[in-house]
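First up is the structure itself, then whatever we jot down about it.
Shown here: the complex without one of its protein chains, the others still in place.
After this line comes chain A, so read on.
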Amino acid sequence: MAESSTLAQTIHDIVQRHNSVPTRLLQILREVQDSLTWLSPEAIERVADEIGLSPDKVQRVAEFYSFLYTAPRGSYDILFSDNITDRMLGNRRLLRYLCDLLGVGIGQTRADNRVSIGVTSCTGLCDQGPAALVNGYALPRLDKPRLDRIAELINSQTPLSEWPQDFFEVTSNIRRADILLGRHFADGAALRAVLKRGSQAILEELIKSGLRGQGGAGYKLALKWISCHDAPGEVKYVVCNADEGEPGTFKDRVLMQEYADLVFEGMTLCGRVIGARQGFVYLRGEYRYLLDSLKATLQRRREIGLLGQSILGESGFDFDIDIHLGAGAYVCGEESALIESLEGKHGVPRIRPPFPTTHGYLNKPTVVNNVETFAVTAKIATEGGAWFASRGTAESKGTKLLSVSGDCERPGIYEYPFGVTVRRVLEDCGARDAQGIQMAGPAGHTISPKQYDRRICFDDLATGGSFMVFAKHRDILDGMRNFAHFFVHESCGFCTPCRVGTSLMRDLVDKVHTGHGARADLDEMRRLGRIMKAASHCGLGQTAPNSVLDSLDQFPEAWERRLRSTSYEPAFDLDAALSEARRLSGRDDPGAHLPDEQSDLVRLAKLLADQDAPMSDDERNLLGALP
């Protein structure tokens, strides 16, 4: 059969290109899917066979990542970014508009297999949304005219390479630069410094700098590098965490786009200091549009002796960097899940201890740091620890990149010394009527105006950089609901409190949001939140209830406004339970419904509450009748 022999040949070639190495499995599956649009049972079987893995292992990977498909997809696969900031910019309206234009339902593939449309978690384009991905490539700043064009291009089967280039143009929007973004850096300067002064001297500068991990957890950088340096073993690894999955964060994207040399230089420096010869960048799948330019930068660095064998002519200073693409899994930002994913597996977080510094990639000592952290180390190596420590606060030295989005005039990247107040950031970005901030993403803190004088630093408001502004006219609960759904989608499912708890939390939030909640439901959210925080296996489940718990404290009126007056409401919806009977009897007239649910007022409340619900013409009229 011609078809199956081409499938076999395609897969054979791809697997060969990756030398049949199991650690390349995720990369292999990505490429197979690029060729075949989805991973059919035959494709999975072939891949398993070619690499010598059991098919269930390959299946496990294929089913785990949300950008890998085990059911047919369209040759144009469009995923709308569904962060709350995209919603603020009207992504849901656009999503329905494109579905109508192309005649395909949300989450579905058109019968001719030409196109499928769905939604995905935040794509890191919050400052230029509403955004989407087409076959994994970022499409910022969507509006109706652009969607009209896109629909035409799809219907005429125009290859992506012939689409207008400005559709794919991602801007950097750097609004405020300080010591990291502002000062010029000469390529190779940090590597010359370490060769001249020795690793020990550089480690001392890093200690003096007080630098802490910029990914959010704030672990002391020098301690991590020293512990990996001291760990027994000849083979060690450097890993750059460019997964940037926290909704509302996009500063690592800008660093990879504009300052890749600085990041690679920091990684190479780390390799020299800890004694590693291989580095990896784990780049989130949403940023695949950066892959070619990053590869070109790596190649240029090899050509000018900043990467590869005998770096800067120093024999024995060998270090190279490989880029792995993720495939849609927020949990893979967690360092041990990231390492699993780098090894080609599904991304379930490991048991810790042991920590990556002693047992990381392939169980070898490994340093995992954030993109921004690596960039800063290169600067410290050239400018010195004291220079860096002169900025910031006692516990949080230096500066922090913030990704600012939501309701403000100037969304983008802001670099501030640690210790800046929330109020100052709001003034600078032009957020005049902010009723609240979601700081550090859905896993972070929900801030109300009485907290605007708090400081952004590890001793007060710690953050990886996400800063989403909610203006007065927004409903805070829309955000909470969006976040609750995000965690359901991203839980890896390994441990009970997070696997089940995230869904229970979503159901409770939905219930209150749609006006069906009672006071007991708010108490139940608190109880559930306590269990998830205390008992979850990894940081995802431990932080998933944060935004709900914070907003219950900071915005109680937003929740209470939605409550029914009773103290308890059943989760069981009697009218919905009758739908089966209605279907069987072929009836859907008002008489077949409980009267209360059919009243215009109740339906209106539901429509306003649930922006996702598909709307009938009748309902559209109902909404249109509003003043």
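In this section, a residue touches a chain if its C-beta (ideal position, glycine included) is under 8 Å from a C-beta of that chain, and two chains touch if they have at least 3 such contacts; residues count from 1.
Here is the rule we go by: contacts and distances are computed from a predicted model.
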Given the options "3-isopropylmalate dehydratase large subunit", "Succinate dehydrogenase/fumarate reductase flavoprotein subunit", "ABC-type quaternary amine transporter" or "NADH-quinone oxidoreductase subunit G", which would UniProt use as the protein name of the unshown chain?
"NADH-quinone oxidoreductase subunit G"
Which residue among A:12, A:60, A:302 or A:564 touches the omitted chain?
A:60
For the chain that got dropped from the picture, name the residues of chain A it touches.
41, 54-56, 59-60, 63-64, 329, 346, 351, 353, 488-497, 499-504, 507, 524, 527-528, 530-531, 534-537, 571-572
